[in-house]
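A quick write-up on the structure given underneath.
Every protein chain but one is kept in place in this view of the complex.
Chains: A, B and C, in written order; residue numbering restarts at 1 for each.
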Amino acid sequence: MSEIPLAQAAKRVIPWWLLRHETMLALILLIALIGLGGMNSRFLTLDNLLNQGRLTTEVGLIALPMTFIIITGGIDLSVGSIVGLCAILLGYSWKTFGFPLPLAIGFSLLVGAAAGFLNGIVITKVKVPPLIMTIATLALYRGLAEGISQARSVRGYPEWFYFVGQENLLGVPAQLWLLLIAIVVSAVVLDRTTFGRTLYAIGNNETAARFSGLPVDRVKLIIYTLSGLMAGLSACVLVSRVTTTRSDMGIGYELDVIAAVVLGGTSIFGGVGTIWGTVVGIAMIQLLKNGLALTGVKGDATIVVIGTVLILSTLVASSLQRRREGV
Amino acid sequence: MKLGLAAAFLGATLLAGTASAADKRWDGADDLPVNPLACSAGEANAAPAAKLYDGGKPTNAPDKAGKPITLVDVPKLIGIGYFNATSKGMQDAAKALGNVTVKTDGPTEAKIDEQIKFIDNYITSGVDGILFAANDPVAIAPVLKKALSKGIHVVGYDANSTPDAREWFVNQAEFNGIAKAMIDSMAKEAGEDKGFAIVTSTFTTPNQARWIAEMWAYAQKCHPKLKWLETVEAQEDNNLSFNQATTLINKHGDKLAGLFGMTSVATPASAEAVTKAKLCGKIAVVGLATPNAMKPYVNADCVKSVVLWNPVDLGYAATYVMRAVVDGSLKPGATSVEAGKLGKLNVVNGSEILLGSPFVFTKQNIKDFDF
Amino acid sequence: MTAMTLAGVGTDPRRRLKVLASQEALLAIAVIGLAIAVGLNNPRFLAARNLSDVLLGNAYIAVAAVGMSMVIVSGNIDISVGALIGVLATISGTLAVNGAPIVVAWLAALVAGVVVMAFQGVIIAYLRIPAIVVTLGMLSILKGGLISVTGGKWITDLPDSFHLADIELFGLLPFPVFLMILVTILAALWMRYSASGRAIYAVGGNAEAARLCGISQPRTIVMVFALHGLFAGAAALLYATQLRVIQSTVPPNLELTIITASVVGGVSILGGVGTVVGSTFAAVLIAEIASALVFIDVSPYWIRAVQGVLILVTVIADILRRRRMAGA
Partner (left out) sequence: MTTDPHRDASAAPLLSVRAIEKSFPGVRALSGVSFEAARGEVHALLGENGAGKSTLIKIISGVFPPDRGEVLVDGKLVDLARPDDARRAGIATIYQELLLFPELTVAENIFMGHAPRAGLRRIDWRAMREKTNALLASLEIHDLQADRIVGSLSVGNRQRVEILRALSQDARILIMDEPTAALTEYDVTRLFDIVRKLKARGVAVIYISHRLDEIFAIADRVTVLRDGAHVATRRVAETDAAGLVQLMVGRKIESLFPKVTVPIGEPVLEVTELERQPLTRSVSLTVRAGEIVGLAGLVGSGRSELAQTIFGVTPAESGETRIGGQRVDIRSPAQARSLGVAYVPEDRGTQGLVRPMTVRENFSLAALGKVAIGGFIDRGAERRLAGDGVRRFAVKTSSLEQIAGKLSGGNQQKIVLGKWLANGPKLLILDEPTRGIDVGAKAEIHRLMGELAAQGLAILMISSELPEVLGMSDRVLVMREGRIVAEFSREEATQESVGAAMMGSHENAEKAA
């Protein structure tokens, strides 16, 4: 229905509601933390929490641009495959082409950005829906990773390369700094800049954004490229952490990432969402997995919990949103 | 759409150009040398030079000698018959020992980064020992070293890590031993000068890749007339394995006299493909597999012999080894370890404990096993 | 996709030409063309045995793609179907092994499929949660739940009578191929000749217009998902009875292959367009490519890249076609 009735019970306004949603989520997280912490004394230790940060960095790095994308009403299912492709090209260019490792890292980031750029250009120029474009490249990029590598691993990177993945910097896992910086930058960009405002405008009303002179296509192209680039970065961090390049790296990441973003209150319909929500979403999933594992729940049961939480939280979020819009 | 098909054809043609490369992949994917055994059992093998202990050591492990310990077992993946069997062996051992608790938990797909997360979680939760079967020998090393550094004992089984990342590795059977058993069976069942093909998981799965490399070396050395037609990959996927085996049968026709299944998934699927093609007796199926999945084919005389160590024993042995390590009865430099009903197991290769020779299931004995 | 090129301006509809230009026909030509191309390289590829084996081993994908096509035509998507097929196979196998009458074991897979999918349909249609989120969540639940419950134990010792896939009709037509053809034809007829079948196109093509034609969108979506569940059940039976063992795990990437078959078969992801005949041809084509790769000695690792290119090109062609049509 195009004509939504006019001003009604207009008590609810976005910031209040957003705050509320994230507060709620954070509150649930807090309760879960305390509960799980009570059940296992090793859960709420700084060591464990930092370590969980290390383990979730790869997913986290991708979830940030994914938040941007979902806010515009898009989606990127190909991120996991881009991780695989970049990991392979990192190892391949280093070992087979003989690139110096720093160059190989640059190359793999470039490939990630190019893969994202291809998604973006087809989505904006040919107007292929993001869901289907990235399903296609989900298969394509993984296929390239498998085809190029013939599923062979690359190992034996120089020791310095493992710093990011395995060492600590100022007592905090090195890659966590990367994630923290990325979080702060993304949050500021989304909340404070014209770029971020444009993302919300596109998600809420793409035509109006276009008619307001906002560079809609360029912004979309940037976020899909960014998504590819971050997937490339995530691949480098992952390879550094596990010391090996394999073509099956990143399989299923897209689902983890989307689950975290959606759990964090970003609407899959676009227009609504924050980086802080995503951060809480990531923390929630990782700590839920970890906490449940530590209290003796097996991995398979944890997956069930995550799936249920995802559906329920979307249900709650969408009914809240509907009420807010008064439909 | 026309464009799409044109592109697909073009793509297929291009790929065909790169095709021949796929045939030369029998180097084990790990740059290690092969070591084929002697052709006949009577011939003496050159005894390998005694190797010094090259495993790792936990730092400040609490002394739990004789005390109850809690272990966790993180296999490559959960939900396949093989690792269900090793898990059963561990429970058996735990019951026999009385002072061991062991729990199996792991990823639902054989993904190394998932496996690392599981191990990491268990390090935090504070177990006394970790049993593992590695998805990737190198990638798993850092997290295992972390476990050692936290005073947790680490013992591998089935699939090794780099030696310094664990204390001991329980080797089900040496690669060259498996290779010899497989190739000898094939030469016997299919014929010395016949062609065969292999269905494996992937060209780079550590164990499978090594076995194939050793099989290649051993066949060159002892059965040079066997014709190695092709190796195809089918991951750990039942239906893909079946389809790949069927395709091989159709592709090579009479030239194909034997199929190797390199995984417990690929072997029954290959046997099924042969059965469906009504070629039982014409195409020999030899492979690594668990008995339950193979019973129909062995009982129908479509498959004569299934090569495997007993995975229940493997899990059992791994648990005993862990107990011995914690108790201090297995120290670097030891030459053997006591493993309950399995008796004394030998230390080989510095820090590996050998379960024994591969076990061959036949129609006569297969009904005695249930896993 | 009935009129690719000749939805012409002002000309009489040349139906025969249109049939030739349809996605189904193109796919059929591709299937035959590829067979000949590979056959020239290795004549064994064309042996009846091999062609029938290609169909036999992949019929379950085509059957599942029929349901997926309906879901996509209705404007939705389902990424839980691969996991569901794994679950249904296990349910059916467990019942068979534990002595339930074989027919009950078979029916259980169908019924459970309908129940799970209809449940998802209800959440999607009535609670208005996007299909991608619901089926993503369900994928997790099914995958984790399956292993939790079974412990990943393989199901062996299945009674011989359980093996649907072993049946050969008239001594030559394998049951899976028969079922694939039957399901495709029935579904195609149903989608063309029944009011509820046409309602799927209406809902996917223009939900608002459908509502004004007295077609209930939620009810149609639930029906589509229920049917999709039925076909997933049938696919699971073929999957479960192909081998003597059921793996009790979720078949990896199965949903992607099924979606690929639908999309390449000409079902528009924008909803409202497509036929199940196209998706079946596409499933056959994909299977044929996989087999052909072995025949021409290409690593199966390239199959996924080929799939990706196929989807991409098909979708772009579809979008361009729509644009041309809108411009006309």
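Here is the rule we use: contacts are C-beta pairs under 8 Å (C-beta built on N, C-alpha and C of every residue); 3 or more make two chains touch, one makes a residue touch a chain.
Here the structure is a predicted model, which means the values were calculated and not measured.
The chain not shown here is in contact, across the full complex, with A, C.
Screening A:Tyr92, A:Tyr200, A:Tyr253 or A:Trp276 for touch with the missing chain picks out A:Tyr200. Listed residues C:Ala48, C:Val103, C:Leu172 or C:Ala195: the one in touch with the omitted chain is C:Ala195.
Interface note: of A:Leu25, A:Leu55, A:Val154 or A:Ala209, the residue touching the hidden chain in the full complex is A:Ala209.
Along subunit A, the points of touch with the absent chain fall at residues 2-10, 12-15, 192-195, 197-198, 200-201, 204-205, 207-215, 271-272, 325-326. As for the chain not pictured, it touches subunit C at residues 2-3, 7-10, 12-13, 15, 189, 192-195, 198-199, 201-202, 205-206, 208-215, 268, 272-273, 322, 325-326, 328.
Just so we're on the same page, only the chains that are shown with their structure count from here on.
Interface comparison, B-C versus A-B: the higher number of contacting C-beta pairs is recorded for B-C. Subunit A and subunit C have CA centres that are 30 Å apart. Our note on geometry: subunit A versus subunit B, Cα centroid distance of 36 Å, whole angstroms. Annotation for subunit B: residues touching 2 or more other chains are 15, 22, 78, 108-109, 233. The residues of subunit A that reach two or more other chains are 147, 150-151, 298-300, 303, listed in rising order. Taken together, the subunit C residues at the contact with subunit B in this complex read 4, 23, 26, 29-30, 33-34, 37, 42, 44-45, 47, 49-50, 53, 56-58, 60, 143-144, 146-147, 150-154, 156-157, 239, 242-245, 247-252, 264, 266, 287, 289-302, 305-306, 309-310, 313-314, 317-318. Of all the residues in subunit A, the ones that touch subunit B in their complex are 40, 42-43, 45, 47-48, 51, 55, 58, 147, 150-153, 155-156, 162, 166, 238, 241-244, 246, 248-249, 251-252, 289-290, 293-294, 298-300, 303. Taken together, the subunit A residues at the contact with subunit C in this complex read 75, 122, 126-129, 131-133, 135-144, 146-147, 149-151, 247, 255, 258-259, 262, 268-269, 298-308, 310-311, 314-315, 318-319, 322.
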